[in-house]
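Below you'll find the structure I mean.
After this line comes chain A, so read on.
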Amino acid sequence: MAEKVLMKGNEALAEAAVRAGCKLFFGYPITPQTEVAAYMSKRLPKVEGGVYLQAESEVAAINMVYGASASGARVMTSSSSPGVSLKQEGISYLIGSDLPALIVNIQRGGPGLGGIQPSQADYWQATRAVGHGDGHIIVLAPSTVQEMADLVALAFELGDKYRMPAMILADGLLGQMMEPVVLPDVLDSAALPDKPWALTGHQGQRRHQTINSLHLDAQELENSIIRRFERYETVRLVEQRAECYLTDDADVVVVAYGAASRVVRSAVNHARDEGLKVGLIRPITLWPFPTQAIDLQIEKSQAFLAVEFSMGQMVDDVRLVVNGRRPVSFFAHTGGIVPTPEEVVVAIRRVIAGEQIDIVPFKSKLTGDRA
Partner candidate 1 sequence: MAQVTVDSFYCKGCGLCVAFCPKNIMALNLAEISQKGYHPAVCTKQEICNGCLSCALMCPDSAIKIER
Partner candidate 2 sequence: MSSVSESLKSPVLFERPQALADVLTNYCPGCSHGIIQRLVAEAIDDLEIEGRTVGVCPVGCSVTAYDFYNCDMAQAAHGRAPAVATGMKRAHPENIIFTYQGDGDLASIGMAETVHAATRGENITVFFVNNAIYGMTGGQMAPTSIPGQVTQTSPYGRDVTTAGYPIRVCELLSTLDGTALAQRVTVDCPKNVRIAKKAIKKAFEYQIERRGFSIIEIVATCPTNWGLSPDAAFKWLDENLLPYYPLGVHCDRPAEAAAAAEQGDKDPAKPPVLVDQVAVRTPQQARTDA
């Protein structure tokens, strides 16, 4: 077993990518992800065949990723929210061309330039609206520096397996914090999957191949989308991942991912100390959303509470699974404010007392609730 080292989340993620066989990195500076690029600029030139390239823009970077991926390489880019918005067209082309790639989003607050503090405001963008058209990417949400490292290999593996882009959706808190981490082993390059579809030049050995997302014939386009959604269905069935913490006897289950789940875990521990039966379901895959874990919990619990660093995005997915069978409450801060465990405990107490709350940081004219 490798030894533990103390590393920043962004750097652990970058090192894990190199160890997962990613030799090409194309990026553009933006806070708070810059350490990923800085680490790669130091590390990749020392790797045989390694390429670090600072692109002229986020747009160029994602299209370089497209080219490298089309050539069969394991490749990644990283950015933060406004930069990911710029990458969206390219991600859409990756989806339409069935190309795998890793896109890292170390989220910051928005909209617009927003702020540089931790945020989860890009949930809808990542899980619903990345690029245009009918398409999805795999979205993984780490909650520790260890997971910042561990989920990288999974992202590449799932991306290659299903020929889909995969995103690691973290935030400034996870990217910037230092924690002990056991770095994953270096992947044997022989273990990398074959990509017979890649554009490597036909070398006189096969017919020419194309990578393309254009289908001018409507029926052909519909067929290609249906084939992709058949794959998505498999992903939805077999690739859901979530952590269930103290949920077996929980009357109330809090659903939170990423950095928010760290606050909630503390809150759950405090509430347990008070004798409150509360647990945490932490989605690790945001797409596919872990519907199975929540569905299984409905029999056991009376109510759900979603906690996010946004005005309420993931909570919609919770409501879709619960589908009215249990009340779903919501608690949030946004704009870079990280809620305290004490605030969450207060929300938990109210939900356990039978209230259905919808606490966002403003006084609602509709519900009267406020933080």
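Here is how the candidates were picked: all candidates are chains of the complex that A comes from, given by their letters.
To be clear about the criterion, contacts are C-beta pairs under 8 Å (C-beta built on N, C-alpha and C of every residue); 3 or more make two chains touch, one makes a residue touch a chain; residues count from 1.
Fair warning: this is a prediction, and the values are worked out from it, not measured in the lab.
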For this session: Please find, within this complex, the candidate from 1 or 2 that touches chain A.
Result: 2
Exercise. Okay, in this complex, where on chain A does candidate 2 touch?
Worked result: 24, 26, 45, 51, 53, 55-57, 59-61, 63-73, 75, 89-90, 93, 97, 199-205, 208-214, 216
